[in-house]
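Please read the structure below before turning to the comments.
Removed from the display is one protein chain of the complex; every other protein chain stays in position.
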Amino acid sequence: MWLVGARGSVATTVVTGASAMRARLVPPVGMAGETAEFAGAGLPSLDDLVFGGHDVASTPLPKRAAELAQAGVVPAHLVSLVEDELAAADAEIRDGAGGPLREHEDQATAARRLADDISSFRDRHELRRVVVVNVSSTEPRFAAGPEHQDPAVLGRALRGGRDVLPASSLYAYAAILAGCPFVDFTPSTGMRLPALGLLAQERALPYAGSDGKTGETLLRSALAPMFTGRALRVLAWSGTNLLGGGDGATLADPLAAASKTTSKGQGLRGMLGHRTDGDTRIDYVPALGDWKTAWDHVLFEGFLGVRMTMQVTWQGCDSALAAPLVLDLARFTARAHEAGCSGPLGALGYYFKDPLGTTEHRLPEQYRILQDWACALGRPAGAA
Amino acid sequence: MWLVGARGSVATTVVTGASAMRARLVPPVGMAGETAEFAGAGLPSLDDLVFGGHDVASTPLPKRAAELAQAGVVPAHLVSLVEDELAAADAEIRDGAGGPLREHEDQATAARRLADDISSFRDRHELRRVVVVNVSSTEPRFAAGPEHQDPAVLGRALRGGRDVLPASSLYAYAAILAGCPFVDFTPSTGMRLPALGLLAQERALPYAGSDGKTGETLLRSALAPMFTGRALRVLAWSGTNLLGGGDGATLADPLAAASKTTSKGQGLRGMLGHRTDGDTRIDYVPALGDWKTAWDHVLFEGFLGVRMTMQVTWQGCDSALAAPLVLDLARFTARAHEAGCSGPLGALGYYFKDPLGTTEHRLPEQYRILQDWACALGRPAGAA
Amino acid sequence: MWLVGARGSVATTVVTGASAMRARLVPPVGMAGETAEFAGAGLPSLDDLVFGGHDVASTPLPKRAAELAQAGVVPAHLVSLVEDELAAADAEIRDGAGGPLREHEDQATAARRLADDISSFRDRHELRRVVVVNVSSTEPRFAAGPEHQDPAVLGRALRGGRDVLPASSLYAYAAILAGCPFVDFTPSTGMRLPALGLLAQERALPYAGSDGKTGETLLRSALAPMFTGRALRVLAWSGTNLLGGGDGATLADPLAAASKTTSKGQGLRGMLGHRTDGDTRIDYVPALGDWKTAWDHVLFEGFLGVRMTMQVTWQGCDSALAAPLVLDLARFTARAHEAGCSGPLGALGYYFKDPLGTTEHRLPEQYRILQDWACALGRPAGAA
Partner (left out) sequence: MWLVGARGSVATTVVTGASAMRARLVPPVGMAGETAEFAGAGLPSLDDLVFGGHDVASTPLPKRAAELAQAGVVPAHLVSLVEDELAAADAEIRDGAGGPLREHEDQATAARRLADDISSFRDRHELRRVVVVNVSSTEPRFAAGPEHQDPAVLGRALRGGRDVLPASSLYAYAAILAGCPFVDFTPSTGMRLPALGLLAQERALPYAGSDGKTGETLLRSALAPMFTGRALRVLAWSGTNLLGGGDGATLADPLAAASKTTSKGQGLRGMLGHRTDGDTRIDYVPALGDWKTAWDHVLFEGFLGVRMTMQVTWQGCDSALAAPLVLDLARFTARAHEAGCSGPLGALGYYFKDPLGTTEHRLPEQYRILQDWACALGRPAGAA
């Protein structure tokens, strides 16, 4: 498992948690992949995972974990018990692209270097496969140009020394070069450029994304089908998200926020079958730290036009919500790779705000699709 | 369609709404049975419904509808447009059991009289079938005795002049005598006595219940599967229900409230798979009138034991939430009777807090079961 | 009482309510001025008020009131009982400035015309005084220029045919010309130009403003002193306002919203004594009609740095909240004029989000200041 943004809060929580679970210090709370439902899917065991990654930051993982413990994101006593594993993972973190040390590197060079880092990691640890997961900060929205439509054109642009990819897509490209499946846990562009999608298909690589569904959107995808099933007409669905921490700071940039709110808004209209009034806001509240609070207000019409309301407040810890999904996704994607799947994994839509390869946003349907797919993955290859 | 409690708020809203929809004055908001999902189920048309019922109250339906309009439960202009239909339905309301006019009637006599009222209604209107729906006030909990286990013993007790049935069960018994399917929309005992269930089976009658799922429990059944699907561990689920109106007053009686909260609590444990901390309260707030507000507070544990919370507030109009479900239930039950189903209709669990004939409480699963069943009902009888 | 925006929702509710209270059809709920606290302040009686105003809209008041009754803002039966009073007030409404009929009128001409309308109204009804109250829609923020600093310079600009005033200030200027006190119930510029303030002082006219405190800000001004009194440190105070109706539409324009949120934010910092994280948002939700919902989230630090939260939701009807304040303000301002007060009436800060003539935003302090002032007003002029 190769984490892009490997020293961020999510990645740190992932490594801390996986180490603690392997040591049987904590149960696998938050990991759907560990429930009885998916026992037969043939997922790789947590015990077999090895961690590495890229980052432009240099604070070592044990120090980052201690900071998270201080903030109440991970329990302090766990951090001290898994310090060796954190140090081992930290030793496998390589320089990311675009950081201060690599200012003059062009993207073609960077992609090769990043891919080599991953291949070397795979070889040294004798791993059957490496899944690359992007858990770095949200990028501003990116408008694809003509050079992003076709692998050949893209290749020429890069060879010509032009830096035409957003960072997230550079990592996706490097993953392809290294022959690795790719998961985008952020709303960034990543694999969402036609040229990259085609390239992944060509090399028989599966990929999944995007934007992990950890809070408000999770609730919406559970609740919207309740309204449509009961034929209650939603008139307005408004949402406010208060975020601190790294992602909140990034999203204080209106361009990055636009990327996120678009990803949030699309599903709602699809699930309800019509437009509604109401906006979805993201506000940066530094004092919240790694915590987030979402408030949703739903105005709906019932029998004979009577108006009623529902309000929901969700107070969660962002990294603690994201980390188990990252572990699930890496394992499901590894299993899909093993089973020979390629292209966008729509069956993993259950995990995403803005799922690739499917238009289904309703949580119960997504869960059923995941169950069916996992069941199919669990059958021996030769079985009908 | 025969309503027990035919002059109550729910029944008045049912008749007002059905009349307004038949006149194409309003769309069928709130009626799942009218969505595209169930277009092929062969449900009887709203246009074919005729209303009658029993009640111990004497305020005529047009007056009750005007009161509801004043309280904002139904739109005032609709009431004046359907006044004739309200008056027609009111003309089909007969004296209930146990009211002031019938103080000295024993239950055997009452049951025959109630059954005759229903049969006469069916004959006069040349109806193929009549579904009896209990929408009267919640009764205190009732402890079944030995005379409620066996139809023969029950028959002897009644013939012996003993009043051994709670009111809701007396109506259920009368429905059986008249050869009618029965739906219990309240948490009262109704058909939940073994002797009555056996009697309904003997006469090939279907029945459904109990306690319409219109608010807090609806939300819980949509949200609890979200937590279990994501392997998030719910530690405490607490709920407060503020109710005004008739049902609130009834539930201010702790015995009746016990009937309701038991019905609410059972499902949660089943859905989550384990006990949790937290109580569910019902408080009577007369000033709320026909409105209700529920607040739920959920404390759950995520990855590595981090604690998070969700809160939901639901502000709804009780009769407006209940009425479309009553219409759906009557039509689904009529269709089941037509198709030859008998006994408890577990497939209608989607509509109930405390479903008969099934242990499934999860809303998405209930919805899928209803879809499958409706699909089966829609096939011509001879088809495989 | 002269209403600018006399056919808007607030003005319609003001006239309907004042008429209903005069007819003793309803008690004076919502009117602080009618409580025992202010019985001795010598306020003019509701029975003595006469209504007129300016508007650019032409829908007559009885029709506007019927629309508000339909929307549940005023009770339908009241509207029919005060129809004559609504028609009488409507007959006293004159063309506003800037409407379609007056496109080519310059501001100097308009100001004279508007002032003549008011003077004529005063003379015809033999009124001792007329208080002009602005209840029209919120304007975009306005940047004052050099011509707004000095009455003489302003006079020259207007006489020169230049339209240098925002609409709200044109009405304030007309009020001064007519010798009338002025109240700004909106966040618009109104009397907030130095030249107008000086002019009002010169003519011994009192004025009050601005932006009626009816919801979220009211709550904040009650709650913020609780935190400071208890030495609890507020780290972040975030707010979301969902507004439908006319004002919501206006505030969907970011410039007008800026005017409103500035007015909301200033007080908080003053009350807490330091900056906090958190934004205040206004979102337009047309489906809410005349209703509004505000959600506030407060993160605070207690003993030893422990972090805690408070959340408040306020669901109110904008016009119903505003109308009684408008009546109170008109009467307090009339009494102040009678008592010889001139300039900004800081003692009326209790009613405003962004009070003129005071820096006090704490509700309990504002209430005490109002009580003291009313007590002083109540003393006979010659008394010490």
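All chains are identified by letter, namely A, B and C, in their written order; residue positions are counted from 1 within each chain.
The criterion applied here is as follows: contacts are C-beta pairs under 8 Å (C-beta built on N, C-alpha and C of every residue); 3 or more make two chains touch, one makes a residue touch a chain.
The structure presented is a predicted model; accordingly, all values stated were derived computationally and were not measured.
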Of B:25, B:235 or B:339, the one touching the omitted chain in the full complex: B:235
Contacting the left-out chain in the complete assembly, out of B:113, B:129, B:297 or B:368: B:297
Among C:127, C:287, C:312 or C:339, residue touching the chain not depicted: C:312
Chain not shown: contacting residue from C:61, C:74 or C:271: C:74
Absent-chain interface as seen on chain C, which is shown: 13, 16-17, 20, 26, 28-32, 34-35, 72-75, 78, 218-219, 222-223, 225-226, 228-233, 301-306, 308-317, 320-321, 323-324, 350, 363-364, 367-368
Footprint left on chain B by the chain that the document does not show: 235-236, 238, 240, 242, 276-279, 281, 283-288, 293, 295, 297, 299, 309, 311, 313, 315
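Please note the rule applied: only the chains that are shown with their structure count from here on.
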Same or different contact residues where chain B meets its copy chain A, judged by the half mark: same
Inter-centroid spacing, chain C versus chain A (mean Cα positions, whole Å): 49
Cα-centroid distance, chain A relative to chain B, in whole angstrom: 44
Interface hub residues of chain B, defined as touching at least two other chains: 72, 313
